[in-house]
Each structure stands twice: as C-alpha cells, then as structure tokens.
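Input: a single structure, listed below in structure tokens.
A single protein chain has been omitted; all remaining protein chains appear in their positions.
First chain written, first letter: the chains are A and B, and each begins at residue 1.
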Amino acid sequence: MLKFLLRRLVTMILTALCLTFIVFYLTNLPPNLEKVAKSELGARISDAEVASWLDKYGYSRPLLVRYGEWLGVAPGWTGSDQGVSIGRCVKRGADLESAPKYCGVLQGSWGFSTVFKDNVGAIISTRLTLTGILMFWVMVLMVPTALLIGILAGMREGSKLDRSLSTFSIATSATPEYVSGVILIAVFASSMVGLKWFKGTATSAMDAPNFENFFLPVLTVALYGIGYIARMTRASMTEVMTAQYIRTARLKGVSFRNVVMKHALRNALIAPFTVIMLQFPWLLNGVVITETLFNYKGFGWTLVQAAGNNDIQLLLGCSVVAVIVVLVTQLISDVGYVFLNPRIRIS
Amino acid sequence: MTKWDYDGPILEIDNLSISFFTRLREIPAVMDFSCTVQPGEAMGLVGESGCGKSTVALGVMRDLGKNGRIVGGSIKFKGRDLTTMTEEELREIRGSQIAMIYQEPMASLNPAMKIGQQLMEVPMIHEGVSKAEAYKRALEVVTDVRLPDPERMLKSYPHQLSGGQQQRIVIAMALMTKPALLILDEPTTALDVTVEAAVVDLVKDLGKKYGTSMLFISHNLGLVLETCNRLCVMYSGEAVETGSIKDVFDKMRHPYTQALFRSIPLPGADKNSRPLVAIPGNFPLPHERPPGCNFGPRCDYFEAGRCDAQEITMAPVEGQDRHDTRCLKFTEIDWNAPPEVAAKQEKTAVGEVVLRMEDLRKYYEVSANALFGGGDTKVVKANETLSFEAREGETLAIVGESGCGKSTFAKVLMGLETATAGTIMLYDNEIQSTPIESRNTETVSGVQMVFQNPFDTLNPSMTVGRQIIRALEIFGEGKTDADRRERMLELLDLVKLPRAFADRMPRQLSGGQKQRVGIARAFAGGAKIVVADEPVSALDVSVQAAVTDLLMEIQRKNKTTLLFISHDLSIVRYLSDRVMVMYLGHVVELGTTDQVFAPPYHPYTEALLSAVPIADTRVKKKHIVLEGEIPSAMNPPPGCPFQTRCRWKSKVPGNLCETEVPPVRRLGNGHQVKCHLSDADFASMEPVIEVAAE
Partner (left out) sequence: MDMLTWTGALSALNPVLMIAAGLLLIAVVLQILTSFFAADPGITANPDGTVAAQGGIYGLAERAVRWLFIALVVICLAYLVAGIVMPMGKAGIVGAISKRLLPVWIALIVLFVLSFNFRRKLGLYGKLFDSTIGMIGFGMVMFWVFTALFSNQIITSGVLDQIAQLKNKAPGSPLPDGTGWYLLGGDHLGRDVFSRMIKGSLIVIEIAPLATLFAFMVGITLGLPAGYYGGRLDAVLSFLANLILAFPVILLFYLLVTPEIVTTGLPQFMAVVLFLFPLIFMIVLLNSRYYVQPTRRNIMIAAVVILGGWLYLSLISTPDTRISFLPKAIDLFNVPANILIVFVSVVFVNSPTVFRIVRGITLDIKTRDYVSAAQTRGERPWYIMLWEILPNARGPLIVDFCLRIGYTTILLGTLGFFGLGLSPESPDWGSTINAGRKLLTIAPHPAIVPALALLSLVLGLNLLADGLREESLKD
C-alpha cells in the first residue's frame, strides 16, 4: 500500500512538472513576452528596444533556465538597470548580497500580478477561498442529490421511476453551465418572466452569501454534475442489481429494502466515487464559466482575467493551483477506490 | 418462523409450464413438467443447455425475473402452493425452507461483505437470533463443510478464498437454517475435477446429516449417478423420462435417454472398435419446436404421422417404481438391441516422430504484487523438464487441472511464447526459440490449434467463409481468389457443414457448428500437428461425440498428430493413444492409454481417475478424495509438487517428498512416472475403476 502511494506520488509530481512546464512554455512564447515589454515601455517601441528590455530583465535566457528559476531550483538572475542592481529575487536597488539566491514557487514567491498589482500568492489565496465556499455548497447539493437519483433509478431497471429520473439526468448532463446558467437567470431573475426569485449576479455573495444571491450559481455548477454522477450511479446500480450475489441475497430471504441497502449499495458506490473525484477537472470548468456568468470574483474569474490580460505570473500561479487540485483529487480517487474495494485492498 | 409439520412429499410439481415473454413473442421454456421429491430424496435434473432445467429451479424459487411467468400448473412445497404465495410469504420460505446453490461460487458471494456477515444474516433474518448465536451457528456450519480455520474464514472476504472454498461457503450458507429442500444448479461445473469430487462428497454427506431433500441440476450423468436416488431427464423444455437411477440408467425407456448414453464415452468404448454414436441434428430452438414429440426429428424410431401427430404425455412404465416416459412407442422398441455400429476403423498406423520435446522449461517473471506493481519479481515455473515425443497419426492426450501448465505448453509450441530452456524439434528444425513472427509459413501452417470456447473462437464480425479464406491467404494456399473460395468450400465439406454456411455470420451458428468451422480453419494449411485445447468441453454431450468423431476422421485422413488437451479422462480414454498427466508444470506420468489407466499409477493419476464421475452403474470406483486445494503455480510446494495432497506420502521414508523433486522412473514400454514410491508400493496398487461383469 505504501509503495503504491509512493509510486502514485512520484507520477503525480512528474505530471505536475510536465504540466507546469507546458504552461510556462506557452505563456512565455515570444509574442507574449513582446506584449509584456510593450506594456512596460509603451506600445510604440521598436523591436530592438523590446529585445534589449527582454535581455535586461532576464527573459532572453534559455527556457529551461527560466523555468528552473520560476520553480525555485535555479538561482534567480541578477543584473543592473542604469546602475541600479536588479534581479529576480532582488528588490529594485537593494543589496545584491543580502538578497536570497533562489526565489520561485517552491520558496513561496509566486511573482507579481500586473493586472491586480498584488502578490500572486495573496490573490490566489483570497480567490481560492471564495471558490472554496462555492464548491462546498455545490458538493452539498450535488452529491446527495445525484446519488439518490442514481440509486432510485437503478434499483428497479426499466420502471417508470427509472425512466423519468434517467431522462432527467440525461437532460441535465446535456446542459453545459453556460446554457443552464442563462436559462436559470432568464427564468428566475429576469424581468421578462418576472419571477425575480433570485439575483442574476453573485457579486454580493462574495461578502455575504445568502440563498437569494448564491443559489443560482450553486445550482448552475451542480446541475451538470448531478446528471453525470446520477447516470454513473444508475449504471453501476443496475449492474450490481443483476449480479448473482444479489440473487443469492434475495433467495436467502432478504427483503428488497435490505437487498438494496446492505448488499447493493456499497458495491454500487465504488464506481461513482471515482467518477465524483474525476469530475473535478470538469467542475473547474463549470466554476470558471459560472463565476464569469454570475460575476462572482473567485478563482475561475481570476483565471479568466489573468489569461485575458496576459498576466503571465498570475496565469502560471492559477495553473499550478488548478493542476494540483486535479492531481490531488485523482490521488484521492485512487486511494479511495482501493479503500472501498476490499478485493483490491487485501491482496 | 413457521416450520409447519407435513409428512407428504417435500416438493410436488404438477404440470408446470413456464414462459418468457419478449416484445415479439412468448417463449415457452418449460412445458407440462411434473416431478415429486420425497423427504430425504435427492432428485437429479439432467439435460443439455437450454432444456429448461435451470428454469424449473428458478420457478420453484419463484425468481423468474421480469419477463418470466408461470403460465400453468402448480408447485407444492410441503403441501403449500408456491405459485400463489405473496412476496412476503415467499421471503419467509426462501433461505429458511428452500435454499439454492449456483454454478459460479465467486459470483454468488457479495464481494464487499465479509463471509461471516453473509452467513450470519440468514438465521438473523429467519429466526431472529442474536448476533452471538448467529456467529456460533456460522462457526458450526463452516466446520461442517470441512473448511480449515473457520474463525479466520468468517473474517475473510470472498476473493481471499479459492474456488473450492468459496463453493463450500455457499453450501454452508444454504445449510445455515437446515432447509427442507436444497436446490443445486450445476454446483461443481466451474471447479476442477479433484475439487469437484470433494465438494460432491461433502454435499452427499451433509444431505444425509441434515436430512435435506435435494434437487440436483446437472448436465453430467455421471455426477447425477453419484449423488441422486432418482432423476428426471429433460429435453427441450419437457421431462422425457423420470424414474429411479437404476431404472433409467439400466432400463431406459426413452430414445433420447438412450441416445444420450450412447454418445458419451463410457469405459469400454473405443474409437476404433466401439465408436460413439452421435445424435444427429441440432437441439431445436424454443420457437422452432416440432409438432408432437420434440425429439422426433432426431429420433431413430421416429414414425411420421404418429409421433408428430399429437401432444405426447408421460406414461408410466409398468412394473417399476414411478418410472415414466414421454414416448408413444416405448413398448414397441427393442431396448436391448445393440446400437448399429458404423464400420469399424482400422487402427491408424503410427509413423515416424514429428515432434520431440526435450527438457523443455518455461518460466515467467511476474511482479509479486500485481496491482501495486514494482518490487520483487517472482519466477513462476509454468513448465518444468517437459520431455516427450509425438509420432505421425498419433493422438497424445495431455491431462491436468487448472494451473498444470498445459496452456503454457501449447503457447510455447505455437510460438506465442519462447521457451526458457530445452528444445522443441519439429521434424528436423529446432523451434523452441523462434517466435511465431520469425517462423516460415510452412511451420506456422503445419502446427495449428483448435480452441476451447466455441463462442469465442470465431471473429463475430466476419463471415465464416471470409475467416477460412483469410487463413488460406495467410498460409499461401491457392493462387487466385476463386481458387481459395473453392478450397474454402471443400474445407466446409470436410467438416460436414453445408456450403451455404460460407456467407453466414458466426452468431447464426450453434456451438458445435462454430467448433467445426474452427477445425476447418485449423486444417486450412494442411496442418501436421494440431493442438486441440479442450475442443469439446464447452459443448453439449450430444454434440461432443459428433465433433470428436470429426476430429478423429480428419486425423485419419491427413495422418495428423493430435495433441489433445483435456481434463475429461473419459474422453481421453476413448480417443487417445498415449496420455501425459501433468500437475503444476511437471509431467507426473506418461504412457500408453492402457498403461496410464491401469495400475501402477502415479498417486495423482489415481486420484484423478477416482474423481471423474462415470455414468455407468456397472462401474465400481475406489473412493479417493484429495484433501485441500491445488497449490498456486506462483507458490509451489518444495520437493514433489503433489506432496501436499498425496495419500501415499507416508510410504516414502524420511522427508524425501518434501525436499526433493522425484526422478523420472521408467516402468518399461515407455511408461514413466515421477514419484519416490518404491517398486513394491507400485506393485501393491489396485485398479481404481472396475467394471462389473455383465
């Protein structure tokens, strides 16, 4: 078991390195850097000026070196600008000697956001908290609903209940967030329909989330997941219900209720558990869309801002967080699968 | 819980009819089925797949699924009609009064629940006993089914047990509340022969101990003979003959029963002098049943205008104990007339050596922990010092249970794997280290294989003809497409399939027909050596004989060397010239069929012979039950591979068996045995199978 965890961890770190490198490469392409230079010095500078600026600020060195610096495993660059010492880890004009040698993600220095004029680490931590609140409520709504629908539908395959619930879950899993969000706002928040039960934006929810301003975004994110997880649960449940050991239990005289509760449920939940965990990358999508749609300034919204404004450091920071979230959930899903499934656990 | 008193028959089924309903039509699965099980009696239900025997069992349990319905008749259990009971009443009876055991032990245990919980649940539901009491009972029953270390067993999950142990647990679960009726649906089909013998033995003993009546469903007549007092033969949804074992086996009064017995290899049958008689034709599909007698179209005694004119009912056979038959002509037929024997075949002359293996070894390296990977690797010795030779036109049977290395051996011979050490000589070529990609076409087409599972042997999305033509293309047969098509049609003739089958898809063929196509494909390139990996074990009894005969016939025609891999000793005895017995990668015995089937035996061969059920009342077998399970090839015992289960081990002085792999002992005339026993011990062995004089 320990060995397995270790192997997973190594693969995970390798994946994280590869992914961050790809992001680093894509955000540090020459046209992007050129844009950075122009935003610093003005849009009308010549190509030669751009090149010299990039050279001075350490952008012209090999990609791998810069990646190492950003990661914090290679010493930061130093140089001087008009006699003032500058460097990756040096405050403008500060003493070169006293400055730390390494400063990268590993040292906790995530860079400076050009859009928000703040430390990337600080921005991400506040934004991530906001998204965390959103995700918490999404989970509270999504997981029990989805499992309940899936189990009720899969319990008696082909019944009317099954068909109704299955149609519902197919419909919601065919509705991306930008569609369900638009429909929900139009129905519940627009003056056209006039119900006006909820608010069409969630900006106020950042400070004081309540049912009125927060329910629509939560529902929007949850809806797609509900359909998807419910379908998985149903498939898994119907498969379990036709298994031979369920027949054994039935013919032992176990009542239908107990067949479902004691014999089927645990086996049927193994598959959906993995699905819920692997849903995270997709939920991240939903979060980005929903936060943009409802103007809820969380992590997803920040990511869009960073990408849209060529804020390289912030975008890198966001990617690191996103990648880590995805990988950690994958790890949990693997471990959880092993834990839930005695067939694998004890071997 | 009500266990009402009742002293009539335990189970009375009267004119039961069960149908399944699909969108298109009603499919009758069981028609007009009657039988009675008295207290303490064991009733066998025998028939080929699709005859409705499992449906009867599920009908008794009233568990026919959404589409199945009882459309007529009654099932009385201890005098109460099950067909009219409510769901609530049924639940009380299921598990407490009637219990059921199925074919796949692994599938019938809940993988996520501990064994103990699954056992304790039964008395807790039905008798409302406390947890502690239930645990005590579970412990008792697990001890009763002769499982080692019962307390540990109760704490384990099903996957931690071997197949045989799992089946014992399922039996224990069924016996938890001492039911009045036990239904066993092919309980040993998924197990190895020696394990099967032990489980059957257990069931018989426990049946007596608990006084349980049994309904034993099987396709194996031999097994029914060993376990039951009475039996009922089913064909295409109907009972065709029912009576006591003795009457039905020795004085059968239905042509199907007779044909069935003539098509299975019993001691005395011989491929040359007394060949099997296959039942012509095919089993009718439920919606294609003929009018009148269902067996009519395949029956030797069929009389048009009579047998197909009316529904035929069961009629009692005078003067015997509750012996009924569904045949109009049973009083007219001369039941003692010997079967018409097809022309006797000359024994084919055995030619020169075509294949020689010397000291062949095949080791695999596997990681010790498959899931978590990495770490130590273990060496699995799939084949150890395999030496033999096979001659032209000869049939060499390779016998053994799971894990004995027979499939690995086939893979190495075919070139799908290369040998670790030793030599394989095909004529004059060494091929042990040439993988199939580097073999020339002649070698590849010269060594071909017939596979076990007919439903898997043909590509489902290619026509039959196309698959044979592809083999011809690969083997470089025929110059043009037209040539190859012609040759393909000839091959269909060879395996006695209509030429129209060339354009059919595999799913339109029956199992036996698919197997014939597989044979045609193997012989497409004029194979010199054919490895037949249990070619008939997945087929129904009546089809087995025909496919076996076909193989023999082609062999005679082409002088092919046949390596016949099987675990079924009856069929091996019937068709092979020489036999090689394998256990855990070792050849433990090798000799001619007569040598292997007569003493002196290797102790394993002896046990194997005793374990195989034989459907003949005249046969007396010595009763040898092997304890324990077959060790895993991953973790073989030290010394002699068989020492953990050997009943002769005490005869060998010291701990020789546990420390040293026995040498190969030559007993003369090519008979060799791998055993430490002394010559005197060998001489003292008695024959396992004796046929009483007629």
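Heads up, the rule we're going with is that a contact is a pair of C-beta atoms (placed from the backbone, for glycine too) under 8 Å apart; a residue touches a chain by one contact, two chains touch by 3 or more.
Everything numeric in this text was worked out from a predicted model, so none of it was measured.
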{"item": "Candidates B:Asn15, B:Gln310, B:Thr331 or B:Thr441 - the one touching the absent chain", "value": "B:Thr441"}
{"item": "Which residue of A:Ala222, A:Leu293, A:Leu314 or A:Val338 touches the chain not shown here", "value": "A:Leu293"}
{"item": "Chain not shown: contacting residue from B:Val317, B:Ala471 or B:Ile689", "value": "B:Ala471"}
{"item": "Residue in contact with the excluded chain [from A:Ile13, A:Leu26 or A:Leu41]", "value": "A:Leu26"}
{"item": "Touch list for subunit A against the chain that is not drawn", "value": "11, 14-15, 18-19, 22-23, 26-27, 29-32, 35, 156, 159-161, 164, 166, 170-171, 173-176, 178-179, 182-183, 185-186, 189-193, 200, 281-282, 284-285, 288-289, 292-293, 300, 303-304, 307-308, 315, 318-319, 322-323, 326-327, 330"}
{"item": "Subunit B residues touching the omitted chain (full complex)", "value": "19, 21, 23-26, 66-67, 69, 71, 86-87, 414-416, 436-437, 439, 441, 444-445, 447-449, 451-453, 456-462, 471, 473-476, 507, 518, 521, 525"}
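One rule holds in what follows: only the chains that are shown with their structure count from here on.
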{"item": "Residues of subunit A that touch subunit B when the two form their complex", "value": "1, 3-4, 7, 158, 243-245, 247-255, 262-263, 266-267, 270, 340-344, 346-347"}
{"item": "Subunit A-touching residues of subunit B, taken from the complex the two chains share", "value": "61, 63, 66, 91-96, 99-100, 102, 104, 107-113, 121-122, 125-126, 157, 159-160, 170, 173, 369-375"}
